[in-house]
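After the structure tokens below, expect a handful of questions from me.
Only one protein chain is missing from this complex, and each of the others stays in its spot.
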Amino acid sequence: MSDTTLLVFRGDSIKTGTEQPFQVPVQEGMVVLDAIHWIQAHAATDLACRWNCKAAKCGSCSAEINGRPRLMCKTRLDEFAGEPIHVWPMRAFPLIKDLVTDVAWNYLVNAEITPFTPKTDEPVPYRMAADDVERVFEFRRCIECFLCQDVCHVLRDHDQKAAYYGPRYMVRIAGLEMHPKDTVNRTALLHREAGIGMCNITKCCQDVCPEHIRITDNAIIPLKERVAGRYYDPIAWVGRKLFGSKAD
Amino acid sequence: MSDATQTYTHDVLIIGAGGAGLRAAIEAAAGGASVGVVCKSLLGKAHTVMAEGGIAAALGNVDPQDNWQVHFQDTMRGGALINNWRMAELHATESPDRVYELETWGAIFDRTPDGRILQRPFGAHTYRRLCHVGDRTGLEMIRTLQDRVVALRIAVYMEVTLTRLLKDGDRIAGATGYNRQTGDFVTFRSKAVVLASGGWGRIYKVTSNSWEGTGDGVAMGFEAGAEVLDPEMVQFHPTGMVWPPGVKGLLVTEAVRGEGGYLFNSEHKRFMLDYEPEKKELASRDKVARAIYKEVQAGRGSPHGGAFLDVIHLGSDRIKKKLPSMYDQFLSLADVDITREAMEVYPTIHYAMGGLRVEPDTGATTVRGLYAAGEVAAGLHGANRLGGNSLSDLLVFGRRAGAAAAQFVKSVSLGALDPASVADEQRLLLGSLEGAGSENPYLLQQELQAAMQEGAGIARTDAGLRTCLQTILALKRRADNVHVAGSRLYNPGWHTARDLRFMLVISEAIVRGAIERRESRGAHWRTDFPNADPNFGKLNLIALKDGDAMRITTRPVPEMPDELADLFNGEVRQKSA
Partner (left out) sequence: MAWWIEPALTVVSYVGFFAYATWSVFSGTYVFADPYVSPFFSTWIGFGTFKLPVIGLLVPFLAVIPLGLRVTCYYYRKEYYRAFFRDPTACARGEGVRGRYTGETRFPLVLWNLHRYALLLTIVVTVFLGVDVVRAFIYHGHFFVGLGSVVMLVNVILLSGYTFSCHSLRHLAGGGLDCYSCVKAGKARHRLADALNRLNPRHGWFAWVSMFSVGLTDIYVRLVMAGFHEPRWIA
């Protein structure tokens, strides 16, 4: 059994906080979260981190490991071949302490999205064809780890949280828009409040998604196409004028 | 952080934001009550999210012969007939509506070719009954309920731990605790409290449960005077991961066997053919877990001390479609490609059948104004829970508890706040930070987990249980001597110091109950009393607070009415007989 060094961010302000080194004994198959737990039990009982399931199902243990946004429970120590491992909190959100950030903004954004709205007289139980729902399953795989929000440069570097909902909520809206029983059209929301035009499809969200959701290709771009059809396509505009306004 | 205590007021306070808590919140809000939901984690991270295989409801979409009577019998038989029959009846009759209701809130299950909800087979369910979405059914359920709660603008207090129920005389008046983020103290005043705080798998070393499963709710209810029913009944899920060590105990969903997986021993023998020739791998969980345990004890285990679980014959496409997160989990955490290699599995702590005793129709506990639903409540599952019955349990009884609480608060006013009780709790909380103790809360927790694994595990004896009880009582004294560094600002060591006390309460109840139940029944396997005892089959055990001590008493198992008893062809006593 060998040791490895973890350099863990400690502090309650990103400016004054520093990396603190810890020597952690390594067992086969250990992940970064195991190492953090070892540190909590043996070296720093007050080291703050979020975690729940330790099985990549809840999306709680998001952090930046050697500069890359990842789930700590899914990042194995043997990947780093004994090199020191830097563990930092997500940088796109305000720091609370150590590895824990304040992600409340995401929940506020979520509440702005028009919820699932079926027809009031839709017969229950629903009949839905597999062909109609299979696209939506991908979006519903999201575990809300917020790594996509963290890596999105619109939110992270430009801090345009007022202008853009971020990739997670593009995924949620895609799941609602493509739901065969939903009756609401959220194209106007996407164009204005959600700010889909702010995304310049540089795909970092898709790169970091632990659930392998093709966020940009399958959620954001199809929604951009819907917005293009509604707001930018001149022939579609003429069509709507001539044949009535059936928005997208 | 500040020394002032923040106070919030709601008609109904719901503790826990898993399936039961959220469903109760939706129903209580529909009943016109002002509702506050408190959860220890962020919204949407509750343990429900980890449920994989599916939700049991007799829709009969795949097997039209299925109906609620069959589901009822499966549940009662699976629970070795010490279940509360009325809960099992309500559960079987109402589950279908609760599942359909989820789809009206935006959930989507896997489909049959004609567009209805697809159902898969599962252990000890007579027919294909589990509605599912691949192997992430719990995620679908929690997200649907979460979205519904958000749409209804129900107040949710995230990362708040409530540590003591407040009473006004014999009735509930609220609860108090702390904000995990800031360390601030918080108090909720309410006319009713619904406990939906889940289970206590974290008291064992090898568990499929998250850190949250520390038994807060059952311990708080116990401290407030509620009865704890059948605490000794703890479920071992037959298939947890065994290797590598970091993931030991991580759940391997029963859907693996539901989809057709086989269990083999080291001699490549499908041993379930011998233990359960009829149901084989899909026998109830207690039976499969024991079979794996016995194979390993007999020296026929896998290299890391488990059994082999093999799905290779299903083919790569089917595995990736129906078991995608299992495929990913083994590949990324254990370097095992389950389309080419067998998994190694061994029983892992999974679920608590025991919990607070409740009225079947309302979820009311024995304390006025205190309700319980989901894993923290007891009665439905008896001595062993069937896979898929817990998700439907959450919905059926979450809804009933929410409705009953909303009804109850219409006729009562807010109870008086007991400042002494709040101050007492805050003193207790601050003890670990300000006291001169020397014990490390994490290490005490690990000692408890090791003791429970050893003494109150899958195979139990009187001697082992008594040793375990002594360890628990010693740890209880040492828990007063815990010290943690740092401030109250997001301090997990400080949180663990309090959690530890909850864990010790429920551990003691489990062990005391297990000592008293001198028979083997369902998940409770006493190697010194290897057979079921018909006398114990008529009894539920009760753990009750008696001064500062814990007392174990019994209650007769409620007898079912004739029309239900008739379903069992004489296996159960007729009331009239």
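The letters A and B name the chains in turn, as written, and every chain counts its residues from 1.
One rule holds for everything that comes next: a contact is a pair of C-beta atoms (placed from the backbone, for glycine too) under 8 Å apart; a residue touches a chain by one contact, two chains touch by 3 or more.
Small disclaimer: the values here were computed from a predicted structure and weren't measured.
Q: List the displayed chains that the omitted chain touches in the full complex.
A: The undisplayed chain, in the complete complex, is in contact with A.
Q: Looking beyond the chains shown, say which of A:21, A:67, A:123 or A:244 touches the absent one.
A: Final answer for the missing-chain contact: A:67.
Q: So which of A:78, A:193 or A:207 would be touching the chain we can't see?
A: Considering the complete complex, A:207 is the one touching the chain left out.
Q: For the chain left out of this view, which of A:5, A:20, A:117 or A:160 touches it?
A: With A:5, A:20, A:117 or A:160 as choices, the missing chain is touched by A:160.
Q: Spell out, residue by residue, where the missing chain touches subunit A.
A: Those residues of subunit A that touch the unshown chain are 64, 67-69, 91, 129, 131-132, 150-151, 153-154, 156-158, 160, 164, 177-182, 195, 197-204, 207-208, 214, 216-218, 221-222, 224-229, 231-233, 248.
Keep in mind that, in the parts below, only the chains that are shown with their structure count from here on.
Q: So what's the Cα centroid distance for subunit A and subunit B, whole Å?
A: 29
Q: If you look only at subunit B, which of its residues touch subunit A in the complex?
A: The touching residues are 41-45, 47, 49-50, 59, 100-101, 103-106, 108, 110-111, 113-117, 133-134, 136, 138-140, 143, 147-148, 150-151, 153, 158, 181, 210-212, 243-247, 250-251, 325, 328-329, 332-334, 440-443, 446, 484-487, 489-494, 496.
Q: Quick one: in the complex, what on subunit A touches subunit B?
A: 12, 27-31, 34, 40-42, 44-60, 74, 76, 96-98, 100, 102-104, 107, 110-111, 115-116, 118, 122, 124-130, 133, 136-137, 140-144, 176, 179, 182
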